[in-house]
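The complex appears here without one of its protein chains, the remainder shown in place.
Every chain is named by a letter (A, B and C) in the order it is written, and numbering of its residues begins at 1.
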Amino acid sequence: MRKMKILLAAFDPFGGAAVNPALEAVKQVQNTIENCPVAKVEIPTVFHRSIKVLREKIEELQPDIILVAGQAGGRAQISVERLGINIDDARIPDNQGNQPVDEKIVPGGPEAYFSNLPIKAMAASIRREGVPAEVSNTAGTFVCNHILYGLLHHIETEKLQARGGFIHVPFIPAQVTNKPGQPSMAPGDITKALEAALRAAVRYQEDIRSEEGSLH
Amino acid sequence: MRKMKILLAAFDPFGGAAVNPALEAVKQVQNTIENCPVAKVEIPTVFHRSIKVLREKIEELQPDIILVAGQAGGRAQISVERLGINIDDARIPDNQGNQPVDEKIVPGGPEAYFSNLPIKAMAASIRREGVPAEVSNTAGTFVCNHILYGLLHHIETEKLQARGGFIHVPFIPAQVTNKPGQPSMAPGDITKALEAALRAAVRYQEDIRSEEGSLH
Amino acid sequence: MRKMKILLAAFDPFGGAAVNPALEAVKQVQNTIENCPVAKVEIPTVFHRSIKVLREKIEELQPDIILVAGQAGGRAQISVERLGINIDDARIPDNQGNQPVDEKIVPGGPEAYFSNLPIKAMAASIRREGVPAEVSNTAGTFVCNHILYGLLHHIETEKLQARGGFIHVPFIPAQVTNKPGQPSMAPGDITKALEAALRAAVRYQEDIRSEEGSLH
Partner (left out) sequence: MRKMKILLAAFDPFGGAAVNPALEAVKQVQNTIENCPVAKVEIPTVFHRSIKVLREKIEELQPDIILVAGQAGGRAQISVERLGINIDDARIPDNQGNQPVDEKIVPGGPEAYFSNLPIKAMAASIRREGVPAEVSNTAGTFVCNHILYGLLHHIETEKLQARGGFIHVPFIPAQVTNKPGQPSMAPGDITKALEAALRAAVRYQEDIRSEEGSLH
């Protein structure tokens, strides 16, 4: 079997934060996972421009697996996203001041794309490392969902063989020392989770069966 | 303008519960909203059979607005769902013992449908009554999402003029007296919310602009 | 048996809020509970002055049962407080701008007083009405704890036969329409809870045994 190439991307800090824990964790991920080389790219927290930057990197590297990581402040666990939906609905402006409300990402595009990475195998692989993880059924309506939809739309319309997905990570402890009650996760555990997710992505072409849907 | 007809549906109790607060609230909703007659139907918490029962009622009554209500235990607010996705992923069995895992609702169907009801106008209308409400970007992967997807697929494939959507409601107080820490909402407020949502659905053909997307 | 007299008190609004749900609920409580007359008093959300106002009312009315109600925004259930502690530690100023930090309420006074009302019987009585309730082991360190400690200190030092306690109530729905995710409780249920608590206070001289302590 031909060796796969991995592209791991993360957003820069947004919403006034000094760091983006997803980006810091990505920097620490090993450069080889299951003998597959891992390239990394930082993408801007900006509607549309984020997709353009990612797409250029994909064209340059021709990766087989593309995983993007972003911050989900308030969540206690790693969440592997199931799908991206065709809507931008921003509660705050992005890093260039854009704040689209209920606009299509791709006018005329399909309503949603499901990630073609093995999301349940990835969540299980993370949990085996002792890090809490779950499958999530919404990546929100800000730039995280935007890039996931845009990535999967690119794969579909360009008929790439690549598989793509998105992982949301919690705040790190240093971000919540002034946010009473908010959960957090150590940077080292986030890095470990991303590596475990990539290992599962390399190993599993088809997802595993696991009863962990959401009642609502 | 011709008078609209409304069909309001709710699930029967599930997961071992004695009542379904959504169903109890639906029973108390006024029989006329903004001069439009409101018909009501109870649907079984069963994959596929729920869609069949709802579809038959739609064919019989030819409603212009179809709103389904279901329970979202653990949520503190009314949530107006934005979309249904093409997946069944059940954490528990339905009322007939079916527990599909990662199965398409409609094989070959689109990945998702967005509700064509004015979801933000509905949430705002509910809040004006003093009842907390929000737009939700996931109806889960159990029968609530199933019926929403199935309803919107029926409207699309039958080329109906109707508009359809789904509202999730919290536990009622009596359900949480033995569930420490769980939020709840009074049955009267749930009824008031459904009426307010239907009023907005009658009045607004197009949704309002409101910055209340989700960061994740 | 001589008929008991009840004094029911609640704070005025604080922290910039327009209403205090505890006060609104108190106003709706029946004027007779188990044949016992219920007097009501509004007390200022002000350190020390609140105790003075309550003490004057106690001297005037000579009640057998004194119950104070206050708001605990963010809690999902009615909580019957177990004790008041001898500390003022204010995160925000009171209604007259006082903000004591780590000051004794009564210098030289005992560290704490346990309520001598039947707190578990009260919580159980509330739950029997279908309203969620629990015993709480902290009333915080703001004016709610202050009045509870002050009330019990007054009973002790004046050697009154009276019994006293405190109940925290959630936000009402109208307060959380702009606070996404916050739980709330209908005003009618809060009133029902206060009445149920007072019924238990009249009926039970000694508390019931109920395994509902807190692990932490």
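For this structure, a couple of remarks:
To be clear about the criterion, a contact is a pair of C-beta atoms (placed from the backbone, for glycine too) under 8 Å apart; a residue touches a chain by one contact, two chains touch by 3 or more.
Predicted, not measured: the structure shown is a model, and the values here were computed from it.
The shown chains contacted by the absent chain are A, C, with contact judged over the whole complex.
From the options C:44, C:63 or C:140, the residue with contact to the chain not on display is C:140.
Interface note for the absent chain: among C:96, C:157 or C:214, the touching residue is C:214. When the full complex is taken into account, the listed residue touching the unshown chain is A:181, out of A:16, A:107 or A:181.
In the full complex, subunit C contacts the hidden chain through residues 15, 70-75, 82-83, 85, 87-92, 99, 101-102, 110-114, 120, 137-142, 144, 168, 207, 209-216. Summarising the interface, subunit A meets the missing chain with residues 76-77, 127, 130-134, 173-174, 176-186, 188-189.
Everything that follows uses one rule, which is that only the chains that are shown with their structure count from here on.
In terms of which chains touch, the assembly is arranged as an unbranched chain of neighbours. Counting every residue number used by either copy at the subunit B-subunit C contact, over half are found in both chains.
Look at where the CA atoms of subunit A average out and do the same for subunit C: the two points lie 47 Å apart.
The set of subunit A residues touching two or more other chains is empty.
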